[in-house]
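What follows is a single structure, and I will ask about it in a moment.
Every protein chain but one is kept in place in this view of the complex.
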Amino acid sequence: MAKPQLRSVETAPAPAPPAFSFQGVSRRFGAKSVLSNIELTVPQGEFVAIIGKSGCGKSTLLRLLAGLDQPDGGQISRAQTQPGQSSIRIMFQEPRLLPWARVVDNVAVGLTGLAGRAEAKARAHDLLAQVGLAGRDGDWPSVLSGGQRQRVALARALIGQPSVLALDEPLGALDALTRIEMQHLLGRIWQTQGFTAVLVTHDVAEAVILADRVIVLDAGKVALDLAIPLARPRRHGHPDLALYEQKILAQLFGDEAI
Amino acid sequence: MAKPQLRSVETAPAPAPPAFSFQGVSRRFGAKSVLSNIELTVPQGEFVAIIGKSGCGKSTLLRLLAGLDQPDGGQISRAQTQPGQSSIRIMFQEPRLLPWARVVDNVAVGLTGLAGRAEAKARAHDLLAQVGLAGRDGDWPSVLSGGQRQRVALARALIGQPSVLALDEPLGALDALTRIEMQHLLGRIWQTQGFTAVLVTHDVAEAVILADRVIVLDAGKVALDLAIPLARPRRHGHPDLALYEQKILAQLFGDEAI
Amino acid sequence: MTAGSNRFGAAIGWLLPILILLMWEVMSRLGVITENVLPAPTEVFAAFLRVLKSGDLARNIGVSSWRALTGLAIGGSIGFALGLANGLSLLSRNITDTTLQMVRNVPHLALIPLVILWFGIDEGAKLFLVALGVFFPIYVNTLLGIQTVDPQLIEMGRTYGMDRRALFLRVILPGALPSIFVGLRYALGIMWLTLIVAETISASAGLGYMAMQAREFLMIDVVVLSILIYALLGKLADSFVRLLERLCLQWHPAFQKTARS
Amino acid sequence: MTAGSNRFGAAIGWLLPILILLMWEVMSRLGVITENVLPAPTEVFAAFLRVLKSGDLARNIGVSSWRALTGLAIGGSIGFALGLANGLSLLSRNITDTTLQMVRNVPHLALIPLVILWFGIDEGAKLFLVALGVFFPIYVNTLLGIQTVDPQLIEMGRTYGMDRRALFLRVILPGALPSIFVGLRYALGIMWLTLIVAETISASAGLGYMAMQAREFLMIDVVVLSILIYALLGKLADSFVRLLERLCLQWHPAFQKTARS
Partner (left out) sequence: EKVTTLKIGYQKTNLPVIAKQLGVIEKGLEPLGVAVEWVEFPAGPPLVEALNVGAIQVGWTGDAPPIFGQSAGSAIVYLAALPSNGEGEAVFTKSDSGIKTIADLKGKKVGVGKGTSAHNLLVAALEANGLKLSDIEVVYLSPADAAAAFASDNIVAWAVWDPFFAVAETKYQPTILARSSDVLKVNTYFLANRDFAADADNASVITTTVAALGEAAAWADANRDKVAAAVAEVTGVPIEAQTLAVTRAKFAIYPITPEIIAGQQATADRFFGLGLIPSAVKISDAVWTAPAN
């Protein structure tokens, strides 16, 4: 399937400079080729959702983007960042909080090497309030609910003011109601801070409600690259969203009965 | 909100006899009243979904139904069952498989006291094939994926041919794609076996796609009792479903921006 | 880590023991380590052949193993039974557990003088000490195992109509087994340690006796030999339990992983 | 179980020890248990007052505790250091771990004759035995603790730019701590057990010496007393570590639960 190399998103008429771009990137593990010849350029400030079946290489793509892994072929270029700002932050599917550090210290981990202790703590305190956890600074992670833990992890990823935030199924472990709350939070913060967001998700509805653009990965290739030019805020269950959803699901399941 | 005591479902024109009914049922823990004066009658063969915020008493209602807990006030009446058939089976949110029993033995647990060893094993073998796990009889639960485990638990609940099957967020732990597969499976088996299904879920889309009738619990009361008179099979992302979804979400979140 | 580097790692691990053995032999030959302090490996091996030929070794190992296993059987079965009783019955636990926890703090080897008063100096005393030594690890871990069986599984069993017996055999016992094995392996260590001390109380056979006699007659080669044999027996017992564990806990992911790698 | 039945359970638990104590006293008074076999509790208490007044008790406890703690400090710190080294460095682990696992099978009390040859009969020998006894539980559990630190957390730390030092102090060490505490508590049990045996090798002070002397002169009341004191010291050491554990592992859900109940 041929895809346009640079897409203009309806909500951003003048094309922004690219935040990062993959040029013919491949990655194989042993004999198994996981990603092959991926071409993908994402303009600064865009919200991209990546969707695909389990094992199709979504996490691998994100790890390549974050520099946790190196491609076997092709090039990955990233925009420069200012000092005091972290370039790319990953938010993992699990919260990965340090159980032995209090909530505020866990958030401060996001400023390792970027700020002193006291400053890190003060900024962590502020950010906790932003994600709706004011007053929980001194709690241990173990007393938080699943949704609250994810919010701490989000605060930790955001505190370094990354230019690109990669999210690997950040809401996968949450129940559907908490998940909807977190989606709102994520959308709101993205609109305020203006970073580039790359969201890996299994949930088609989630992709459609949050992203400017949905990428469907299949067999190591980009199988669909769909713009969602809807106005925000978007409401769950809206018929327009349902149409996009159905289009993506048809791509994912082929046309078997769904 | 006044609700009709007995509802006729579009797909079943002649009202079936009730499978169970709650008459003014209350349950409190200590000073906290969890359910108060619940009135609910479910005809045999109906598929009911129960939805509500965390902690609103959904599990409590299911435990009362299964006889794992006793009400503080009111009456619960259940239809009689034939010999060799279990009356009510719960499928818990977690698979709760015995890690030290092979898959087929785990399914056979569902026939404890209902059939001999050899017969139980033979029937378990058949049922595994029905839930798409043919040939996995001899595996340990630990090598199964999350979705496969849930299917084993489903087979265990079904093997006793219960007249009522209560499902407490059976798909909560699954990723969205596996979840869609399991929803299809559940709908198909329900249509074949014709038991009464009570499904507790957090996922509004799931409730709408599967149920004849959606009950929203709030503050220990039935806040909404909505019939979904759509033809089956229903397709994910269909605009008609989206309308029902929005109605339920509005009830759940009040009318705050969603 | 790839399989190759793993194999290299395992090989490098044998380097140090072999090096130590060689150094030991060389230094013994050069007289840097005198025979009085540590006999050379070859001398220890010669001692091994000597006691093997005389039949002493087999007899002493036989006697010690009998003591070890009988003590283990007695103490282990009582510990297991009490662990089960206290795990299954709240009443039984309320009555006996505090007492047992108090007794647990008594180091069993401190009881030797009293044990001689009560049991004399025969097999009884040795068996009692071994049994007491293995009792607590098995009791504590059986109790712990039962108490930590997933209550959700027990509720599941009840819901599906299991009676008390079925619940015990199909849910509680298998669930407690990994913890019971931990206790058993710990008990084996204590078993040999206890026997070493108990066999100095006046024995006329057994490895402890052999070692004691060698000490008295300054036969350091035999002393070292008996230490090595203790180590070997300990290793054997441990390996046997690991095998048993692997058989009984096939379902356990930890053992599936081990089996694969 | 409600709080009320819990409290009742705890109360009923004290019934049995008190009953045993009473029975023991009564049977001693009636002459059913002769003094030669077991002195009455009141006699043991009288012996306690006697050795307390003479100052022997304080001196012997002091000497034994010094030996115990010094041995623990030496063996524990070496075990901890090696555990850290082998947990953090694959090279170090490959070189030394096989050797250590082989040595681990040697029951340390079997080494007494060699220890006398190497360290003599003074404090050195006793300290070596205690140190060797505590070394392995601490080494094994430190290594295990480090190896089982969640690799996801380590990856997280790396991603967020922690250097080796920060990674160790903020992720690896706290993650290994619960396991290290398990090793420490096990080591304490071994520590007292070792000392009981080690103090019979020619000591002129210490609890083991007090017990030995009492045994030679058939002062069974003092023998029983010294056993009880061993139990008490063991309990004290264990309680201290539990307290430390509760302080260091505040974040751990297990301890939050304990604190609440």
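Note that the chains take the letters A, B, C and D in the order they are written out, and that residue 1 is the start of every chain.
The rule we apply is simple: contacts are C-beta pairs under 8 Å (C-beta built on N, C-alpha and C of every residue); 3 or more make two chains touch, one makes a residue touch a chain.
Just so it is clear, the structure is predicted and the values come from calculations on it, not from any experiment.
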Check your understanding: In the intact complex, which of the presented chains make contact with the chain not displayed?
Key -> C, D
Revision key, fill the gap. The listed residue (D:15, D:121, D:169 or D:254) that touches the chain absent from the view is D:121
Point to revise | chain D residues touching the omitted chain (full complex) | key: 36, 112-113, 116-118, 120-122, 201-202, 215-219
Study note, to complete from the structure: Where chain C meets the left-out chain, the residues are 36-37, 56, 116-117, 120-122, 200-204, 212-213, 215-220
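We adopt the following convention: only the chains that are shown with their structure count from here on.
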Point to revise | Between chain B and chain A, distance of the C-alpha-averaged centres to the nearest whole Å | key: 34
Exercise for review: Would you mind pulling out the distance in Å between where the CA atoms of chain C average out and where those of chain D do?
Suggested key: 18
Review point. Using the average of all C-alpha atoms in each chain as its centre, how far is it in Å between chain B and chain C?
Key: 50
Practice item. Assign the assembly's chain-to-chain touch graph to one of these shapes: line, ring, star, complete, other. Key: ring
Exercise for review: Please list, in label order, each pair of chains that touches.
Suggested key: A-B, A-D, B-C, C-D
Practice item. Could you pull out which chain B residues touch chain C in their complex? Key: 66, 68, 86, 89-90, 92, 94, 96, 98-102, 109-110, 112-114, 140-143, 156, 160
Revision key, fill the gap. Listed in rising order, chain A residues that touch chain B in their complex are 53-54, 169, 172, 175-178, 180, 184, 201-206, 233, 235-239, 241-243, 245-246, 249, 252, 257-258
**Study point:** Residues of chain D touching chain A in the complex
**Key:** 150, 152-153, 155-157, 159-162, 166, 170-171, 174-175, 177, 249-253, 256
